[in-house]
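In what follows, a structure is listed as structure tokens, so that the remarks can point back to it.
Our next item is subunit A:
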Amino acid sequence: MSDVAVKSPATGPNVAGAMKGFAQEIGALSAFRLESCIHCGICADACHYYIATEDPQYTPIWKVEPFKQAYKRETSALAPLYRLFGFKREVTADQLAQWQHLLFDSCNMCGRCSLICPMGIDVAALIEQSRHAMFEAGLAPEELYEKAAHQKLTGQPESSLEPYRDQLLAIGARFGVEIPLDKSQAEVMLCVPRTDIEQYPSAVAALARVMSNLGISCTFRSDGLVAENYGYFAGAKEWQRDISLRLIDQAIACSAKTLLLPECGHAYTALRWEAADLYGKALPFRVLSVTEFLADELKAGRLNLAKAVQSKVTFHDPCQLVRKGGVNDAPRELLKAMSVELEEMENHGGFSFCCGGGGGVIDIKQAAPLRYRTMEVKMREIDDTGAPTLLTSCSDCRRTFDDAQVHFNWDKKPNSLLELVASNLLEAGTGP
Partner candidate 1 sequence: MSRLSDIAVRIEGPVRLGGLGRGVAAVLSELVGILERVALGGETATIDLRSLPMSPDDRIELQSTLGKGEVHATLHADGVSTLQETGVSGVWWVEHRDRHGDLVAELIEVTVIPKILEASTEDMAMSACELRTRLATTHKAQAGMDHATLS
Partner candidate 2 sequence: MDLLHFARGPGLKIAIAVFCLGVTWRIVSFALLRIRREYSRPRESMFRYLLSGMITVGSRSWPHREFIGRTGAGEALGYSYHLGLFAVVLLFTPHILFLESLFGFSWPGLPSSLITIISVLTLTLFLAVLFRRVTNRVMRLLSNFDDYFSWFITMLVMVTGLAATAHVGGPYERLLALHILSVDVLLMWFPFGKLMHAFYIFPSRAINGALLARKGATS
């Protein structure tokens, strides 16, 4: 797919494109998921958008309704009958345009609905595929579309005054840590969320500090710095592949055995789980999130942590990392190693509520009012724990909480688990 082939959001929905995208995507698994729905509506009760608003249109499976309709009309066994008798109408441009709000503004692709469905349908997987089709229709939200296009072309979602490479070195100088950059060979290749570069430089420094403490050979690569993948958010499947390829190529170039992802949830989904499929073969290195990497090092005895100052914290589980990614125990093991008392929220681990910013929603301006309503659900759970400190391990979640802190004038500020680890490091071999 070339850039020219994709319609810009400005020119209105392209139904044929959407359907083509969907037809391409539909395989036996998704078809089975679409076939299985019994319209019980139970998925609504897992979704924080529905819980916050009680508005039935936010029922997760309703968000893929046009594509269910298209599947039944075009691909399913009964498609000829549906077409012959007109039981299922053709999806219209208006309908698709209306669904933009449901597929982007009001869905974080957090996957909580996939856990409640009594038919076992992975609703989140369907939504991701529907986003692909929406992108083909030219219906990706402008913010996501532009960032994705920019990142595909330049490697950065947005242009910056100084290149990220330079900013990275400046952060190293400011925090007094060495930033390993563009080594030709390294065990571990590092990357960084541009959110951290711009908003949370301390997190970048923490990553560098932890790596140097562990003494593992590692490097950032100028041509594959950014961990985020706006292609994933926008539903631009091929752009997502191209963006992932930058990191994959660089990891191969420096013969890395591990591609270490920073605290960034969707980067984990994009690279840990989806990159190889888009690449078309298995990746020649492993992909780990820094959280699970540190937990592994801890278990291996290579990482030694001191008792932390914080007494009580609560931990926000990033959906992509924990619920959808399986990194559930790692953050808790790290906290335990630092003797931090963890007050769990009512819904935690795999059942945690999304912060409301995932799936690119934090970047969609028109989604903000609705996002604040869902944030109230999350804030209530956090406040109910009574813990004064909120920790998380995803910079997008952190950004969302910070945004809420300003909006609600909330008394909690999110902190990074990685930073907490970095500030409680013992020198190798000293032991607690």
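Methods note: a residue touches a chain if its C-beta (ideal position, glycine included) is under 8 Å from a C-beta of that chain, and two chains touch if they have at least 3 such contacts; residues count from 1.
Behind the choice of candidates: all candidates are chains of the complex that A comes from, given by their letters.
Note that the structure is a prediction, hence the values are computed from the model and not measured.
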{"item": "Subunit A: touching candidate in this complex (1 or 2)", "value": "2"}
{"item": "In the complex with candidate 2, residue positions of subunit A that touch it", "value": "26-29, 31-33, 35-36, 38-42, 44-46, 50-51, 54, 56-57, 59, 61-62, 75-78, 81, 87, 111, 114-122, 272-277, 279-283, 286-287, 322-328, 346-347, 349-351"}
